[in-house]
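Excluded from the complex is one protein chain; the other protein chains are retained at their positions.
By written order: A, B and C. Residues from 1 in each chain.
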Amino acid sequence: MASKPPIRAAVLGASGYTGADLIRLAARHPNIAITALIAKGHAGQALAQVFPHLVSLDLPDLVTSDEVDWNKIDVAFCGLPHGTAHTEIRKLPERVKVIDMSADFRLRDSGTYSEWYGGAHSAPELLKGAIYGLTEHYRDEIKTARLVACPGCYPTAVLLALLPLLKTKLIAGEDLIIDAKSGVSGAGRTLKQNILFSEAGEGLSPYGIGNHRHVPEIEQELSLAAGATVTVNFTPHLAPMSRGELCTSYVRLAGKADAAALRKALNEAYAASPFVRVVEEGVIPATQHVRGSNYCHIGVFADRLPGRAIVVSAIDNLVKGSAGQALQNFNLMHGLDETTALEQLPLFP
Amino acid sequence: MASKPPIRAAVLGASGYTGADLIRLAARHPNIAITALIAKGHAGQALAQVFPHLVSLDLPDLVTSDEVDWNKIDVAFCGLPHGTAHTEIRKLPERVKVIDMSADFRLRDSGTYSEWYGGAHSAPELLKGAIYGLTEHYRDEIKTARLVACPGCYPTAVLLALLPLLKTKLIAGEDLIIDAKSGVSGAGRTLKQNILFSEAGEGLSPYGIGNHRHVPEIEQELSLAAGATVTVNFTPHLAPMSRGELCTSYVRLAGKADAAALRKALNEAYAASPFVRVVEEGVIPATQHVRGSNYCHIGVFADRLPGRAIVVSAIDNLVKGSAGQALQNFNLMHGLDETTALEQLPLFP
Amino acid sequence: MASKPPIRAAVLGASGYTGADLIRLAARHPNIAITALIAKGHAGQALAQVFPHLVSLDLPDLVTSDEVDWNKIDVAFCGLPHGTAHTEIRKLPERVKVIDMSADFRLRDSGTYSEWYGGAHSAPELLKGAIYGLTEHYRDEIKTARLVACPGCYPTAVLLALLPLLKTKLIAGEDLIIDAKSGVSGAGRTLKQNILFSEAGEGLSPYGIGNHRHVPEIEQELSLAAGATVTVNFTPHLAPMSRGELCTSYVRLAGKADAAALRKALNEAYAASPFVRVVEEGVIPATQHVRGSNYCHIGVFADRLPGRAIVVSAIDNLVKGSAGQALQNFNLMHGLDETTALEQLPLFP
Partner (left out) sequence: MASKPPIRAAVLGASGYTGADLIRLAARHPNIAITALIAKGHAGQALAQVFPHLVSLDLPDLVTSDEVDWNKIDVAFCGLPHGTAHTEIRKLPERVKVIDMSADFRLRDSGTYSEWYGGAHSAPELLKGAIYGLTEHYRDEIKTARLVACPGCYPTAVLLALLPLLKTKLIAGEDLIIDAKSGVSGAGRTLKQNILFSEAGEGLSPYGIGNHRHVPEIEQELSLAAGATVTVNFTPHLAPMSRGELCTSYVRLAGKADAAALRKALNEAYAASPFVRVVEEGVIPATQHVRGSNYCHIGVFADRLPGRAIVVSAIDNLVKGSAGQALQNFNLMHGLDETTALEQLPLFP
């Protein structure tokens, strides 16, 4: 139905996993024309040299940002590392819509940004206007936004699970313990020893205990939902798989709430959200059941400890946790059906 | 563009990996209405009980074949095990088109079938009319077929690589050594000790040396292409991954042929085939670069041994090696674009 | 140093992973003569038919228990499934020492056993005399025991981390949340769909939420240490690796305790324990760093939530979590150095 002229998209950070997954999905979007692929360190190369799995696409070679004729770009997807993203995005013409998958515009407070990411934010004015792109919770704001800051992968899984429960005051804002597990692709494509196959394979360990950069983002949104400052224990673990993220959230129930009440609230919150699925009682979310898709599965379970419950959420960190959600936001921003180009079912096994 | 009434499809063997991947793809096909899901041992269950990753689909529950009103079915995709497939398929009404992903109709000679699979073939008359569904080599026959027997996963990878080379007489029909490696999903979902995670994980070994059931199928088609009896060494290996198949074929060159000539012949053979891609010189096919997609990547390499070359082909065993090719054949049989519902790009990482 | 006559050992359940790992280690023990290998379903087979990796051992063929001349056995290692273990162990002559790796003698109360495992306990009198074989905490009792019930893999990792903290009253006995992750071998070698490579590979999910059978065992020992009833949240997860277990315990600090105090208490508790290592501040335990060894690594971390801390413990589920600890207990029971035949360093990568 792509009768209107296609929307011309540039991808910044086309040599990273986030960029690649965005290209993978956007290339099949009926309304998108991928017009520029930007990857500073790989300028001049064909996309297939960087990502052989995309060899079948007929796309322009990689270029630097300076080589792009931004007059011919309508929207920029940004998969750059934090720190680099804000300096690149501030250079873009005002008429170019920006969907940022980096961390640079997620924290509403530039002081918090500096505290957690180091260095001053170069575009505090843009930060002010940025919309936090957790699609299911900010649809209206996203529709009219110029700059959308897509949530981190962990925050996506955590917030989808907990926001409705805090908003409905079914759980307490204290004592929130979130034990998260991620596949290795979450660490990106930069060469680091701990993500070598021989190091990460057949092993499991926590990392960033107490200081993972997704903490302030999680606390910011939980606090907004609770109407009070929420502090969390967020402990991520690296698991020997490429994709997938599972968050096991241990929550304290408020009043007489129980697992069933939580499930009901989640079901109501996501009744009109095609990608968030509250699984039936007894079904357990698993990363392999959302792999490669934009779905988020959420399950609620009674805790053996009285007055507590367990909420489990699973996503594909590169899709719903990044590129898929970015495209979902793109759809909203352009008046398209939210699911366009995101209908792919999970790849299992 | 699905203006015509949808084609009503039944899936036999809906509880196996092949069936599941067929459903995954067919559910997004604009011209298909999945009307019946048949899985004898799971009749009465919802599809999501068997395959939780398909929970978002609104499909009928699993039933037995007897429960299906076959008058309302236009096409049957069959993912049953060999032996069971032919007995079920022979019961289907003549007007129902059949796309069989089992081994039961691949061997043109019922004697060869009995020899390799044991037991007499219950539908030799159907066997006679069956078309071997290696899409790229039997397009015309497939278009008008009633019963298409999709090749095995290994034969798909091997034949796509070698058929054009034998047809053009660039390689000899003797001394063909095919070292194949497959992910574990190729062994199906039946409980067997050697495919437990703890057994197959972090390990690699050959199996079925000299007697794998895909041998006669490979030899049948290679012989037809060569115009002479071709015997092969086919040695499959089990590798610790879920999906993916890589065949390294060691071939003897005929006359003055060299790797470049082979590459040229393959490029010509597949110039109009969107899913078969002869990779550029120096690029090496890898299963992770076709994962989840219907693509086949083929590379040709000079051998250190004079007068020989190496042909490497990679596919996703469940897609191009089974469900994807089945759907590709479905498209041909129904006058649709060959790529319909198969445009998904590989999932990497 | 094996100047005394060797201790003649029988292994019950020699066809399971626990049995195999016991054989692997015991075969290199200077004081053990493996005299009988019992595996009902495989009687008559050579060990190498069941476990090809042990082909280099010159051991007797597998037999049934009835075929064993128990007069010639000094000690029995039992790797049978729960339920079967107690019925087999009660038949053994009183003079045969028993080191049980099943769950059947771990719960001091036969009522609790029936509640969690179903069915009455057939040997309540043996249960009474059984010693809980958590080596580092029951050395004296183990030395003189006839029947030692080795802890489950999860309880081993949890209890080594938490017992000293409860005993020293540095943490509270309430609000204990234990998020555990295990490799697939923990599920044993029995054929089950969820542990197929294609199902468990590249995926992660919780299981047994709120009702895992290791809960009563954990609570029993924590309660004893605390001198009061302790209830826990214990949530295990299945991770895509063969071996390894990591427990992330979220604890509430008592009084003015902090992470440093916890680390100090653990260091003191295990000063004379060669296999338990409290890692230095800043070092994070990882399953790949204890793989194949009898070591347990424990780390303590400050929590972002005030008044709480995080204790992380990692073991190899089949070694320290089962066969290794069994052998460690064997050493104690026979006046040998605790580390005999357990000196193997972790296998990394």
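We adopt the following convention: a residue touches a chain if its C-beta (ideal position, glycine included) is under 8 Å from a C-beta of that chain, and two chains touch if they have at least 3 such contacts.
It should be emphasised that the depicted structure is a prediction, and the values quoted were computed from it without experimental measurement.
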Taking the complete complex into account, tell me which visible chains touch the one left out.
-> A, B, C
From the listed residues C:P52, C:G118, C:P306 or C:G335, report the one that touches the chain absent from this view.
-> C:P52
Residue among B:L80, B:L246 or B:V319 touching the omitted chain = B:L246
Residue touching the undisplayed chain, where the options are C:T35, C:Q220, C:S242 or C:S313 = C:S242
Out of B:H214, B:R277, B:R291 or B:K320, which is the one that touches the chain we can't see?
-> B:R291
Interface with the unshown chain - residue positions in subunit A | 17, 183-185, 189, 191-193, 195-202, 240-242
What subunit C residues would touch the chain not displayed?
-> 17, 20, 24, 27-28, 48, 51-57, 185, 201-202, 242-243, 274, 277, 279, 283, 286, 288-293, 295, 297, 318, 343-349
Residue list for subunit B contacting the dropped chain reads 175, 177, 179, 181, 183, 198-199, 201-207, 209-211, 215, 231-235, 237, 239-244, 246, 248, 250, 284-289, 291, 301-305, 308, 310, 312, 314, 349
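Everything below uses one rule, namely that only the chains that are shown with their structure count from here on.
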Superposing rotation of subunit A relative to subunit C, computed on C-alpha atoms, to nearest 5° = 180
Could the interface between the copies subunit A and subunit B be described as same, meaning over half of its residue numbers are common to both, or is it different?
-> same
Would you mind checking which chain's C-alpha centre is most distant from the centre of subunit C?
-> B
Whole-Å gap separating subunit A and subunit C, where each centre is the average of the chain's CA atoms | 39
Distance between the centres, which are taken as Cα means, of subunit B and subunit A, whole angstrom = 35
Where subunit B touches two or more other chains, by residue = 17, 185, 201-202, 242
